[in-house]
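Input: a single structure, listed below in structure tokens.
Every protein chain of the complex appears in place save one, which is left out.
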Amino acid sequence: MAMLEVENIHVYYGNIHALKGISLTVEEGEIVTLIGANGAGKSTTLFTISGLLKPREGTVRLEGEDLRSYPAHEIVAKGVCQVPEGRRIFTRLTVLENLEMGAFTRTDRAGINRDLERVFKLFPRLEERRNQVGGTLSGGEQQMLAIGRALMARPRLLLLDEPSMGLAPMLVEGIFETIQDINREGTTVLLVEQNAQMALQVAHRGYVLETGQIALSDTAANLRQNEMVQKVYLGIT
Amino acid sequence: METSTRFNWRESVRMGLIAGVIALSLSLIGLVETFGGRDIIGGVVSLGQIFLFGAIMGVGYFSAQRNLNARAGVNLLGGLLIGVLASLPLVVLIFVAEPINLRQFLPNASPALLELITFGQEQVTGALIMVAVCGVLGLIGAGIYLLPSRLRRPLLIGLLLVLLIGLLSEIIILAWGNKGLGLKIRPLIFAAKGLSIRGALLVFLVVAGLNAAWSSQGDRVRQRLDALPSGQQRAFRWSSLILGLVILLFLPMILRTYLTEVIDNVGLYVLMGLGLNIVVGFAGLLDLGYVAFFAIGAYTMGVLTSQGDLGVGGMSFWMALPFAVLASVMAGIILGVPVLRMRGDYLAIVTLGFGEIIRILALSDFLAPVIGGAQGILKIPKARIGGVELVAPEQLYYLILGACLIAAYVSWRLRDSRLGRQWMAMREDEDVAQAMGIDLVQTKLLAFAIGAAFSGMSGAIFASKLSSIFPHSFNLLISINVLSLIILGGIGSLPGVVVGALILVGLPELLREFAEYRLLMYGALLIVMMIVRPEGFWPEATRKRELHGYEELEAKAVPAE
Amino acid sequence: MAILIANKVTKRFGGLTAVSQLDLEIKERSISSIIGPNGAGKTTFFNCVTGFYQPEEGEIIFQGRPIQNRSPDQITRLGIARTYQNIRLFANMTTMENILVGLHPRLKSTWIGAVLSTAGTRREEEWAHEEARKLLRFVNLQGKGDILAKNLPYGDQRRLEIARALASQPKLLLLDEPTAGMNPAETSEMVAFIRRLRDELGITILLIEHQMRVVMSISETIAVLDYGEKIAEGTPAEIQSNPRVIEAYLGRGSVAEAAETPQRPASTAPAISSLE
Partner (left out) sequence: MRQRFENIDYLGVILWLFRAVIIVAVIWGTIATILNNPYSTENWIDFLVFGLAQGSLYALIALGYTLVYGILFMINFAHGEFFMSGVFTATVFVAIPLNQAGYLNRYPILSLLGITLVAMVVSMGIAILTERVAYRPLRRAPRLVPLITAIGASFFWQYFFRGLYGSGVTAFPTVDILKGKWSIGGIEILKAQGVVIVASVLLLIGLYIFVMRTKTGKAMRAVAEDKDIAALMGIDVDRVIVITFATGAALAGAAGVLYALLFRQVHFFMGFIPGIKAFTAAVLGGIGSVPGAALGGLFLGMFESVGPSLFLEGLGIPAAYQLKDVIAFTMLVLVLIFRPQGILGERLAEKKA
């Protein structure tokens, strides 16, 4: 049984048909990436998995259990955590409080402290600013905070929405290394990226989304070789 | 997932206890006792009992609705359980009320109430009867829901009409029952108090029958009407309009003095409602201080025409009326300017504050030399048309009717005009409206000004109708009243204003026991309407779609730019 | 001749500088684009031009007049119209009513005229309805006048929004991501439609766009924004070969690779569909 099975989901915003039958699976231990243009439905897919959006049709199953009837916060407790796109950190909470919110469902004090150390080691800038309010951080620092916050949840399945967005080139490398580290420690990752280049390098498999539908799915290596992907998403002619 | 055939114990117990708490509350706040004296069916059932048992039946009905998939028998069982549980708080009340003298805490836990809920028996028997009655009622409630809708609708509407006619029996007898044909019909359907049993049955059968006939044939009638050529359709519409006007013209003759007096009050509220409808319904500006303009209209009329100490103008009604309206318009603009940039909910509170300021000023010693303070303004003359002084309600009726017709006409013309579209666009999205070249300042001020004009006119007529005005007539409750009535009728809808005013102003005037509970019911009504039927009883077509639209929207977790 | 000139425009929100010292010139009857990553300040710039935001510094000159301190309704009357990134129709008004509201600046009747139902008002209303029907036909929405805007399909909503903007007869039209959420077929229709606006109606067009296919094929000049600053400006060919643009766009991680892989020829066929 796959860890996550998404089957033929249809999602609407009002009467805009945003997802037109997306199906995908993520096996335990994998990094799977979703690539596609702006508006193709990548973020919508993640929001549907994490329960903030409910599909009108289709099912989302985590280890065989149907997630549709659970509210978003209970899905988090089941080990699915999403890092949303953009800098949606809590701007009026301090860095430390933001990280604590990430660990909201956990009760193991020691483990939380260990993870806090880990995040601070990963992003020393955050430790320097631990008592600063989130809104005063720079864009890049906010992105670090968003990822750090998700790591604090110790999820089994991490949904990452555009982690590289707005980050300096050096940091992007670092972020993707971190993603691989997290994965090696046993976290399954579903990664949405517009930076297809990097995403296909770290991922095991990938799906290409176009206007609410899956256009292609294959191993990352094959996708890298795919002519269409090369042309459209990798900028190689 | 709940399996649909299993009996949902927990839900039924919950609902039963809720029903019980509701029934107990109704008893303890005095509703049951107060209305216990008003018989719907003479000697059989009073309004108080209907409140009490209606609540239980309603919950039974509602829970049957929620267990939609369950088998009929299971559902009935649920209704029974709910009814029995619902009686328990009342049973407890029966047994504790006397030994601990509950009345020192709760003045309404009176012997009269106990008498009512024990059905006049001693405690144990009474309690047993109560349990049995409530159980049966819960069962009936669930049962009604299980009927096919072909039967259910006529049944419910029939019951509703029996209730309504029973409720109004006193008035009906007063108006028509004492001479001619009325005197002959009267013993047929009315008892000394309320309907007779025979009358109730008769009313029920006629209404239910008519309703059943309409639901089977009504569509065909409507279809035939739609199929008429447009010329004939227009003729039909015109003739019904003219018919309506004729009825309005002769209404006082049908209704007689007492009812006309009531209708006059309804009319004043309709006038205010039409004004507030422009502000809230068309332009989307929630104004909770609307009474201020009513007060200003009334005081202007008072000061300009009064023949007492405070009168300064000594004008006639007709001379002063334009000034009264103008004063309200000016007040509307003066209030409008500072609040132009405020968002909806802040606007509500500020306008509420404005209304209070006007009332406090009217009451204060500060302005007393001008407008009389708590002593008010006296000796305001009546309006005259030709040589006739409009004193009797029947005469005032035409003045009020005229004002309402003018206001309704203006509202109707404006709604489909360029200004009406400006208002609507502003209500929908202020920023985009502005980007369409709409001057928000002008558009908002016009809404406030026109709304204030109607209210001012209403106030002016009110002043001359009563001959004297006092600050306490202009409290916040008037604003709430007007707001409630346009919401009840349907925000933005012109016929809705009339429907709302008839229900919220007309009915309570007819039922004097309502006085104390009027606002309790308004409050509950506002909540229930917003949840169940936010578009009101007679909605404007688009508003209905808008208010139900949000239910379809999924969570808006759209990633922002 | 330039119809719109932005001169060192700066807009700040608290500590964040959303648009910084932006200079821009839009030629009359041209089609130009502004591109840039999310949060680069493109929409903020639109809001400055249309009067929703007052820029802290700099000036915006439309047809020779400074407009940076005017209110949105005044600016619309001068001849600038816009659409919104996340369609903002009057959702509970009909298609027809939406356009009638758009026609507002061209109508003169007063509320008194409406109440008295004067001949002038009635004539004007008839004219307005006729004009609205023409616009509906122009955007292929004929016969849908009575539908509530929110019940239209997505593509129709986009077109209705443009029709509403056109109703004021603008000289400059700002389109904020007109093809967002459209499939390739709808997108190419939209591109053709935008060209028609310029060619047939003579309207100057400035758009924000993410789909590079659209941007590269339609624009005469392109300005690239990043963190509120203009980092490049030029023809599509120039933009495609500009290293700063590639860096800001292709994801920074790929800079190293961009150096390895041969530079894309600064040629015709735009190859990238999404470069956000």
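Labels A, B and C are assigned to the chains in the order they are written; within every chain, residues are numbered from 1.
Keep in mind that, in the parts below, a contact is a pair of C-beta atoms (placed from the backbone, for glycine too) under 8 Å apart; a residue touches a chain by one contact, two chains touch by 3 or more.
For clarity, every value in this text was computed on a predicted model and none was experimentally measured.
Chemist: Quick one: which of B:207, B:255 or B:348 touches the chain that's been left out?
Modeler: In the full complex, the listed residue that touches the missing chain is B:348.
Chemist: For the full complex, which residue in A:28, A:63 or A:97 touches the chain that was left out?
Modeler: Of the candidates A:28, A:63 or A:97, A:97 is in touch with the missing chain.
Chemist: Among the options B:74, B:408 or B:480, which residue touches the chain absent from this view?
Modeler: For the chain that is not drawn, the touching residue is B:480.
Chemist: One chain isn't shown here. Among B:15, B:31, B:450 or B:499, which residue touches it?
Modeler: B:31
Chemist: Identify the residues of chain A touching the omitted chain, counting contacts across the whole complex.
Modeler: On the chain A side, contact with the omitted chain comes from 50-52, 71-74, 76-77, 81-82, 84, 88, 90-93, 97, 100-102, 104-105, 149, 153.
Chemist: Using the touch rule from the top, list residues of chain B that touch the missing partner.
Modeler: Given the touch definition above, chain B has residues 25, 28-31, 105-108, 284, 286, 288, 337-342, 344-346, 348-350, 352-354, 356-357, 360-361, 363-366, 431-432, 435, 441, 480, 483, 487, 516-520, 522-527, 530-531, 534, 546-547, 550, 553, 555, 557 touching the missing chain.
By definition in this document, only the chains that are shown with their structure count from here on.
Chemist: Could you tell me the distance, in whole angstrom, between the mean C-alpha positions of chain A and chain C?
Modeler: 32
Chemist: Please compute the C-alpha centroid of chain A, do the same for chain B, then give the distance between them in whole Å.
Modeler: 52
Chemist: Need the CA-centroid distance for the pair chain B / chain C, whole Å please.
Modeler: The computed centroid separation for chain B versus chain C comes out at 48 Å.
Chemist: On chain B, where are the residues touching two or more other chains?
Modeler: Within chain B, residues 558, 561 contact more than one other chain.
Chemist: Which chain A residues sit where two or more other chains touch them?
Modeler: If we look for residues of chain A contacting two or more partner chains, we find 14-15, 86.
Chemist: Across the complex, what residues on chain C touch chain B?
Modeler: 38-39, 43, 50-52, 71-73, 76-77, 81-82, 84-86, 88, 90-94, 97, 100-102, 104-105, 107, 109-111, 114-115, 117, 121, 125, 128, 148, 150, 164, 168
Chemist: Please name which positions on chain B make contact with chain C in the complex.
Modeler: Against chain C, the touching part of chain B is residues 409-410, 413-414, 417-422, 424-425, 428-429, 431-440, 446, 450, 542-543, 545-546, 549, 558, 561.
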